[in-house]
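Shown below is the structure under consideration.
All protein chains but one are shown in place.
A and B label the chains in the order they appear, each numbered from 1.
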Amino acid sequence: MPDAAIAIPPRATERRLPGARLRRFVPWALLALAIAAPFLLSAYNLNLLARFMAMAILALGLVLIWGHGGILSLGQGVFFGLGGYAIAMHMKLADLPAGELPDFMVWSGRESLPFWWQPFASPAFTLAAILIVPALVAALFAWAVFHRRVGGTYFALITQALALAFATLLTSRQDVTGGFNGLTDFYSVFGFGLSRPAVAKGLYWVTLAILCLAFIGLRLLLASRFGMLLRAVRDGENRARFLGYSPTPFKVVAFAIAGLLAGVAGALFTLHAGVVAPALVGVVPSIEMVVWVAIGGRYSLAGAILGALAVNLARDGISSAMPELWLYLIGALFILVVTLLPNGLAGFARARFGGEGRA
Amino acid sequence: MDSLLFLTQLFNGVSVASLYLLAALGLALSFGLMRVINMAHGEMLMLGGYLAYLTLIVVPGPLAILIAIPVAFAGAALMGGVVQTALISRLAQRPLDTLLATWGVSLILQQAARDIFGAIGVEVRAPDWLGGGMAVGGVNLPSTRLFIIAVTIAVLAGIALLLKRSRIGLLVRAVNQDRMMAGAVGIDVRRVDLMVFCLGSGIAGLAGVVLALLGPVTPNVGQSYIIPAFLVVVMGGLGSLVGTTVAALILGLFSALAQIFVDVSMAQVLLLLFVILFLQARPQGVIAIRSRALDA
């Protein structure tokens, strides 16, 4: 792929630009603004921003696997859902009077708590599950597919089927998953009442901190030897193989990290949205996750954050005002970005404002 | 186990397989040739359904459905040609981007159908001569399903003939084997791409007509068939007619027989697990094309 060069653009011309020094302060100013957001925004808008930031964490994972690994996953909703359901199960159990069952189990005719629900009563187990389960499932799935050298388009199609199967399974096992309704009606997490404004602010800062952490971590990872080899595998799997590197471990590890980020994103999203349901993890939401990153810029971490925030905000605004228009708009935007701006808005910004003269 | 249920499901498996195959054939043809997947393929099915609806309005009568088939074929082929020319040919060598761009097309087509025909779907009635059925050994075989199986066999035979016997088929096989070489000897590769894409879309349009006999015609009807069709393509192997047919049969029978023991939702989940396990054994699909090329 010729795009590799774009992924790490030359920086030499940069310093000559006027205002370059000023720009160095921009990220810090923005960070300060983001930290101050709870004091600037209404409760509703803060909640919205927090949700979209959670989604941005997932988008970062897509930059790793899709932009730098060449792996297109149309099934990130699965890992998002695993994280979301893990925290939701904990919250369902935490608010429960002793000896009672979660409401949906009662009306589904279940008489006892399934054994695999029980450990989720423990906060420590839940946190561990959020970190481990999505990553582990992602690793196992990726290994099963990649070690037989199935990749590319096949992989994308299989991940889409995985998203369908996951959503179908969640829907059909209503007595243990809450079915189509999903899990909702939470009152507290780890002892903090969710309706308190202070808790909402705290959760926002936690989300922001995790987003920053993921951003920094991935930047280091992409700049490391691992990142380089991942790009090498993307650009020529067999070349990497001849040089003595087996591509499978790189792809599996990258996919597992993306799975981990998706799981954390799902857990945070569930906290902010107050609901997790199959409709949030199925085929269409999984593709939409790719849309954020395609529009923001698949090679750029900052671009992915931009994409996730911008697309979701636009949807919130436009779909209320003109619901029919939204689908045409997102469809057309997607076609245009993919065909004309494969590096997304980030690539466009670089070409337009970066002074490198490449379009 | 209820042996009558088993036999009925065996027949249903073949019937479902024929639907999968009709939905997947066009995908498999163009995937074999260009290595691209058209996510808007499901909307070609939808288009076929709506064209059947329109045809039934213009020419009422018992045989209208037979007229609808070529009409839908032509309409969907035309739409396919537009998508191929305007979009896919510009994304050559970027198969994953093609996947995404065509998803945008699929969104737009669905919303367009919603705006033109309404979200609620339209009525396509099976003609009366497809009403009955026949009983073989106690198993009731509905005429509609027999008709669809017959159409599938006819389409398969038609494509096989086209590929094996016609000049166009020769060109397609040449490009399939070695795109660069075919181009070098003067074959207009892009025209071959366009023809195959139109043919594939046309088959989907035709499939949309027969699907309308058993299901609804709505803006999102394509979405319910597209994922099984993808699985058929993944399992069938690169562009092989035989491989695709066998894969459709395996998946159709698997799904129908699984439904004897589990519900439909679980059967869907098992179907995916089955495909992943199958790829462990045969990563190249049912029919593997042997090639010395490194990056197939």
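Here are a few things to note about the model shown:
In the analysis below, a contact is a pair of C-beta atoms (placed from the backbone, for glycine too) under 8 Å apart; a residue touches a chain by one contact, two chains touch by 3 or more.
One rule holds in what follows: contacts and distances are computed from a predicted model.
Missing chain, UniProt protein name, picked from "Urea ABC transporter substrate-binding protein", "Sulfite reductase (NADPH) hemoprotein beta-component", "Tryptophan synthase alpha chain" or "methylmalonyl-CoA mutase": "Urea ABC transporter substrate-binding protein".
Summary of contacts with the chain left out: across A:136, A:176 or A:302, the touching residue is A:302. When the full complex is taken into account, the listed residue touching the unshown chain is B:213, out of B:27, B:159, B:213 or B:272.
The hidden chain makes contact, of the residues A:275, A:291 or A:337, with A:275.
Counting the whole complex, the residues of chain A in touch with the unshown chain are 8-9, 11, 14, 20, 23-24, 26-27, 30, 33-34, 41-45, 47-49, 51, 103-104, 106-109, 168, 171-172, 174, 179-182, 184-187, 195, 219, 223, 273-275, 277, 279-280, 296-297, 300-303, 305-306, 309-310, 313-314, 316-317, 319-320, 323-324, 326-327, 345-346, 349-350, 353-354. Although one chain is hidden here, its contacts on chain B can still be listed: residues 2, 4-5, 8-9, 12, 15-16, 19, 118-121, 123, 125-126, 130-133, 140, 142-145, 213-216, 218, 220-221, 223-225, 255-256, 259-260, 263-265, 267-268.
Basically, only the chains that are shown with their structure count from here on.
By the touch rule above, chain B contacts chain A in their complex via residues 31, 35-37, 87, 90-91, 94-97, 99-101, 103-108, 110-111, 114-115, 223, 227, 230-231, 233-234, 263, 265-266, 268-269, 271-273, 275-276, 279-280, 283, 294-295. The touching residues of chain A, when paired with chain B in their complex, are 70, 72, 144-145, 148-150, 152-154, 156-158, 160-162, 164-165, 168-169, 171-172, 237-238, 283, 287, 290-291, 294, 324, 327-328, 330-335, 338-339, 342.
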